[in-house]
Every structure is written in C-alpha cells, then in structure tokens.
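Yeah, one chain of the complex is gone here, protein chain that is, but the others are all in their spots.
Up next, chain A:
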Amino acid sequence: MSSWEIIQQSLPMFEKGFVLTLWLSLIGIIGSIIVGLICSLLQYFKVPVFHQIATIYVEISRNTPLLIQLFFLYYAFPVLGIKFSAQVCGIIGLIFLGGSYMAEGFTGGFNGVAKGQVESGKAIGLSRWQLARYVVFPQGFSLSVPAMAANVIFLIKETSIFTVIAIPELTNTALDLIGMYYRSNEYLFVLVVAYAIILIPLSIILTLIEKRVRYGSFGN
C-alpha cells in the first residue's frame, strides 16, 4: 500500500483520538483554571490554614512529573480501594498538575502589579477588598494572561502522556497503529500534523488575546 493510502485509512481512528485529546484538554484546562484561581485567591488573601494547604499543594504538584502522578492515581490508588477509569484518572491528573501552574500564573500576575498602584490605592483609603477588587485583580489578571496562554499550550501537550495509562488520545492512537502495522513514518507524520492543527492556530489566537489585554497594565 502506498503511504497515502495508509494515511487515509488511519484517518478515522486519528479523528477519534483528535476529538478525545481536545475534550480531555478542554475539561483539564477549565478545571485547572478553577483550581488555580481558588489557590491563588487563598494565597492572596492569606486565608488561615487554607493558604498553607494551597502552597503545599502547588509545590508538590509543580515539582513532580505528570507521568508519576498518573501512575499513582491509576495503579497505586486502587490498592487503597479508590478506583477510577483511565480517562477519569487522566482528567484528575491533568487538573492536579495544571491547577498549580495556573495558580502560579495568577499569583505572578497579582505580584506583578506595580507597587505604586497598590500604595496609591492604600493612600486613598481603599479597604483590603476594594484594593483587590478595583486595583490588583483587574491589572493582575491581564498581567497573568501570557502565563495562562503558555499553560494552556503546555496542558494540551501534556495530554500526550495519557498514553501511558492507555487512554486512546492522539499519541496513543499513533503508537497503537505503529504497533499493529509497523508504518511508523506515516502514523508519526499524521500525529505531528494533528498536534500542529491544534496548537498553531491556538497559539496565534492566544498571542492576539495577549496583545488585546495589554492595555490593562498601567504603570509598568
């Protein structure tokens, strides 16, 4: 069979993997943003006890590889009687990892707000909440957009690691096909193209958004 025929025949399977990669990424990214936002707010307002818990979680999550986190969820947790399907493990793992990256992104944004802004806010007598609501958050969120954008791309790429717990996303589909038919060139080509189709337009859109929100940063 010619390379082209091989590629054509594999497309329906890649399509399934493509859709699954997108779905898992989407749920993972939304979950990560929620977890990250909660953690960064707990840290910003220094909520007693909870902000220490958030800090410990962030450090553990961001300093260990996703692969080990997934192995832990998928192979070690069932020993304790906690069992999830592979896809649920994948999503939990991705959110566990992504939450800390997003938290760091938001915190970086809040800390990046120029000192003069915060001091001026205090000087005109804003309360802690008003300072956060009207000064720090609006500027901090727009400052954190580049980090968020990098995290979104990073998390989509991390879904390729799901292959180790046999979730049939893009990478797993390609590796499966290679294992069955030994046509590594064709399947790897489709795989790279598939990631490019997701990531190139997305990174262009994210760059545009970054430019759009840059007006939010004063005094820098």
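Here, a contact is a pair of C-beta atoms (placed from the backbone, for glycine too) under 8 Å apart; a residue touches a chain by one contact, two chains touch by 3 or more; residues count from 1.
The rule is short, and it goes like this: contacts and distances are computed from a predicted model.
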Report task. Quick one: find the hidden chain's UniProt protein name among "1,2-phenylacetyl-CoA epoxidase subunit PaaC", "Oligopeptide transport system substrate-binding protein", "Amino acid ABC transporter permease" or "cytochrome-c oxidase". Result -> "Amino acid ABC transporter permease"
Requested in this report: Quick one: say which of A:Thr64, A:Gln87 or A:Ser120 touches the chain that got left out.
Outcome: A:Thr64
Requested in this report: Identify the residue among A:Phe45, A:Tyr75 or A:Tyr134 that touches the chain left out of the display.
Outcome: A:Tyr75
Report summary line: Among A:Gln52, A:Ser85, A:Gln130 or A:Asn185, contact with the omitted chain is made only by A:Asn185
Query - Interface with the undisplayed chain - residues on chain A - result: 59-60, 62-69, 71-72, 75-76, 79-80, 111-112, 114-115, 153, 157-158, 160-161, 163-164, 171, 174-175, 178, 184-185, 188, 191-192, 195-196, 199-200, 203
